[in-house]
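All protein chains but one are shown at their positions in the complex.
Showing chain A:
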Amino acid sequence: MAVTTPLPAAEAVFRARGLTKTYRMGEVEVHALRGVDLDLFRGEFVVLLGPSGSGKSTLLNILGGLDAPSAGEVWYEGHHLTGASERELTLFRREHVGFVFQFYNLIPSLTARENVAIVTEIAEQPMTPEEALARVDLADRMDHFPAQLSGGQQQRVAIARAIAKRPAVLLCDEPTGALDSATGVRVLEALERVNAELGTTTVVITHNADIARMAHRVLYLGDGRIVREERPARRTPAKELRW
């Protein structure tokens, strides 16, 4: 299945200008971001590529309201995120952002269904946990505990948990980093499907260049800056990816 390259819409969900981030690690001052300008558009599937320490995660954390930039500004749909209080940021995450972690971070004492429910219970207009799990092909594993699921299945539960609140944006930090290739592909398929069906803006961090082939847009980060931007002429469906 070939996906058309042009952007589904040209409406910016995130707008970041002049983002810099410096923090101290002991005696050393680390410049994680050195002036990043970025727009993320509705329905876009963006892959952030770059070596370790290039600033990918810092950027993602700032977009997700987990961290504040040292300078520069971020707007989410016209709301100013820089300068928002801790409480406002918590609400922002609760209502608008879905996170997918490298190591899934499921609650071991809750079943798949309940791991999703723990988010839907506090969201405003969520889908049901059952629907969310069906979207990642886990309808038959809903009552399993994490210990009874494979890594790929656990990550798909995590994706279901992230999308169940119908977030405007899905932020995924190395979602396949802990998985083998075949399992990783199934996880990416789930992300692809969510992006296509729900129109959720999706940002995936990876240093696996192959994954970039499924993106609308690929941003290369190096040394705290966006060094290159690519729009693949043809998006490769996730199931055709191999690494």
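Going forward, a residue touches a chain if its C-beta (ideal position, glycine included) is under 8 Å from a C-beta of that chain, and two chains touch if they have at least 3 such contacts; residues count from 1.
Operating definition for what follows: contacts and distances are computed from a predicted model.
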Legend entry - Chain not displayed: protein name in its UniProt record ("Methionine biosynthesis protein MetW", "ABC transporter permease", "Secreted protein" or "Ring-1,2-phenylacetyl-CoA epoxidase subunit PaaC"): "ABC transporter permease"
Inset, instruction - Using the touch definition up top, pick the residue from A:30, A:110 or A:198 that touches the left-out chain. - result: A:110
Inset, instruction - Taking the full complex into account, find the residue in A:30, A:84 or A:118 that is in contact with the omitted chain. - result: A:118
Inset, instruction - Using the definition of touch stated at the top, determine which of A:20, A:54 or A:102 touches the missing chain. - result: A:102
Inset, instruction - Using the definition of touch stated at the top, determine which of A:41, A:75 or A:145 touches the missing chain. - result: A:145
Inset, instruction - Identify the residues of chain A touching the omitted chain, counting contacts across the whole complex. - result: 57, 61, 64, 66-67, 87, 90-91, 93-95, 97, 99, 101-103, 105-110, 114, 117-119, 121-123, 145-147, 161-162, 165, 173-174
